[in-house]
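All protein chains of the complex are present and in place, except for one that has been dropped.
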Amino acid sequence: MLTNKRLVMALSTAALVVSAPASAQTVLNVASGGSQNMVEYITDYLGPMFEKQNPGVKVRVTGTGPGDAGSQKILEKLEAQSAAGKEVWDLDVVVAAQKKTGEMVEKGLLANYRSEISTGKLVTRDTAKTALGVNVDGYVMPMFHSQTAIAYNPDVVSDPPTSYDELRAWTEKHPKAFGYNGIKNGMSGLAFVVGWMYAYSGDAATIQNGPYDPAKKAGWSKPLADLKDFNKNISFTPGNAGTLDMLNRGEIVMGPVWVDMFYSWQADGRVSPNLKLKLLSPGMPGQPYYYGTPTKAENKELAKKFIELATSPKVQAEGIVNKFNWYPGIDANHVEAALDKAVWKKLFTDVTPADLAAKGKPFPIAPYFDDIKEGYEKQVSN
Amino acid sequence: MSNETISVGPGRTTALLLVAPSLLMIGFLFLYPFAYSVLSAFVDNGTGDWHVANFIKAVDFYSNDILFTIIIVLLSTVLIGFFAIAIAGYLTLGENRFAVSLLRWLYRWPLFIPFIVSAQLMRTFLAKNGMMNNMLVGSGLMEPLSAVSFLDWRGIVITFVWKQTPFVTLLVAGAMASLDRTTIEAGRNLGASRLRVLIELVVPQVATTLMVGLILSYVVMLSVLSVPLMINAQSPTMLTVDMAWRINSYGDYGIANALGIMSYLFTGIVAWFYLRQSLKEKGAMK
Partner (left out) sequence: MIPSDIVARSLALAARVLAIGGLAFVIFGPITNMLLWSVAEVWYYPHKLPLEWGFAFWERVFRPQGNAMESLFSSISIALLTVVVSLTVAIPAGYALARGRLPMRYLIMLLFLLPQAFPAVAVHMNVARIFYGWSLTGTTTGVVLVHASQGMVFAVWIATAAFSAVDGELEAAARNIGASRWQAFRDVTLPLALPGILASAIFVFLISMDEFTGTYFVGAPDIITLPMLLFTSSMEGNYQIASISSLILLVPSVAFMFVIERFLKADVLAKVGG
């Protein structure tokens, strides 16, 4: 009897021990509108690190999918809670792409917090102040900067094109060997199209910086018609990953990819280690991803602490550059010091810092961006 | 019927009460949000006026995709019907017991595989250097150079047919199994081939079940997002992809909902024909 009683007591104590911290735990809800690797960055790397530094806190991350679509989900969640008049919203930290972050700021869904965290002054890039023409100064911290480039198989392509003009000539000679994912399924294809418009619309600077003139798109029929012709000689791929996957299986030998995804896939053995990158001139777009915290986040202080850790030089060096192959979000000078020279170099083998400075472009301001997408839909794909 | 005088089943009021909870659910979970969509398709955001601008723009932008969606769904439905009759027919009329039971075990596997998994399976299977082409090349049935990727409209059709055929077959085979065997035997005894028995005797008797299965499949295919998104989201693609794109990329519910209403019409037309047909049948029976 005694043993039974003891057993019961032991069991209930155990149950208490097990359940108590679980119920006392604060959950920090992070929504990431990015690729799976961005979600894994938090589940596998940043989350555990933050949990260790803040006992009793559990980081819970949800991936809402890549591209604007994923960020739109976050925007919608916040908007709906705001519209429903909720006092406390169920997201603490959001990771979102430029365009939608701009919209979130415009709609008053994000808090102005940069001056309240110590890493705020380490940010120097223009993209921390404006996101596709929207003033986001103070509302965001760049998580990393990402760049698109052309990946190719040097075993098959000995002399890769270096510009959009050369690429056009190349695809005429090698039909179906170049592939991209259109505009509806991932940003790498869209980035390629934007680069095309920078090259052939005649006024890349205005598209990037404004001012917006709705009449401008009327002059785009020639580049769009050319793109339609170009599309006849290429293969379409199913998504950002689809392009890499088709490269991987030899179905295409060249295509636009995100640099970070490319390196991660190589590290995972999912694409051949031989493949190389090339940044086409006059330039291809890249973008940062932003950390933000909603105006009515439940754990506001914790969220700021989380973003502070995420944008500290050590984490930017070790996590962003070394482990995940992104370009740092904060000023590179602060990061380079915390990194091994070899690691720093690895990131810049195919695309040199000079290339990146000259040919790494921002995405267009939001209204032109929509015009490009709609122009493509109407004149190229329909 | 002989029992008209005895009251069987619920009366009018009871019947309505019994249906009410399910109708309420549909009302709250579908009609209410549906009204939202209609409003956003037909009402101008700024002025609040009714307009059809969203529909004009939708046709302007997506006429290819509208056509493409209809063709894909109709083609898939026809193929599903054909394969379902062929498989169910063999299950009913097949004389080799071993082959019949093997087929019975085999055909229904995809039924239990979710759409999203089917799309994932086909995405790697149908690619140019995917397993299908690899095996065909490996077995000498195909030249390596003639390998092509099926990840376009064909991939969508293949995935739909692969996934939905077992569902229709299951229904049709069930209906066939419960048919009166004597007419079939009689037909066979009179020397009719099995194919003739299938087409002339069996299929007409299971037509209603076949229609139900095909309509459900048709409707499901019209509203699946994962398959076209994962197999071929390029142009032309299916309307579900365009809707998601309109919302995700432009936050434009107006055109998304206009496209939604179009695909609702495609369903409505088919459903109406079916209802008229079955209404006629029921009327004739009484």
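We just call them A and B in the order they show up, numbering each chain from 1.
One rule holds in what follows: a residue touches a chain if its C-beta (ideal position, glycine included) is under 8 Å from a C-beta of that chain, and two chains touch if they have at least 3 such contacts.
Keep in mind the model is a prediction, meaning the values are calculated, not measured.
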Touch with the missing chain holds, among B:A58, B:L93 or B:A175, for B:A175
Against the hidden chain, subunit B presents residues 1-3, 6-12, 14-16, 18-19, 21-23, 25-26, 29-34, 36-37, 96, 99, 102-104, 106-125, 129-132, 134-135, 138, 162, 170-171, 173-179, 208-209, 211-213, 216, 219-220, 222-223, 225-226, 229-230, 239-240, 243-244, 247, 253, 256-257, 259-260, 263-264, 267-268, 271, 275, 278-279
Subunit A residues touching the chain left out here are 29, 31, 35-37, 39, 43-44, 47-48, 60, 62-66, 73, 76-77, 80-81, 83-84, 86, 90-91, 186, 239-242, 244-245, 248-251, 265, 269-272
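In this section, only the chains that are shown with their structure count from here on.
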The subunit B residues in contact with subunit A across the complex are 60-65, 123, 127-130, 149, 151-152, 229-237, 241-242, 244-245, 247-251
Residue set of subunit A touching subunit B in the complex reads 67-69, 72-73, 75, 103, 181-182, 184-185, 235-236, 238-239, 245-246, 249-251, 370, 373-374, 377-378, 380-382
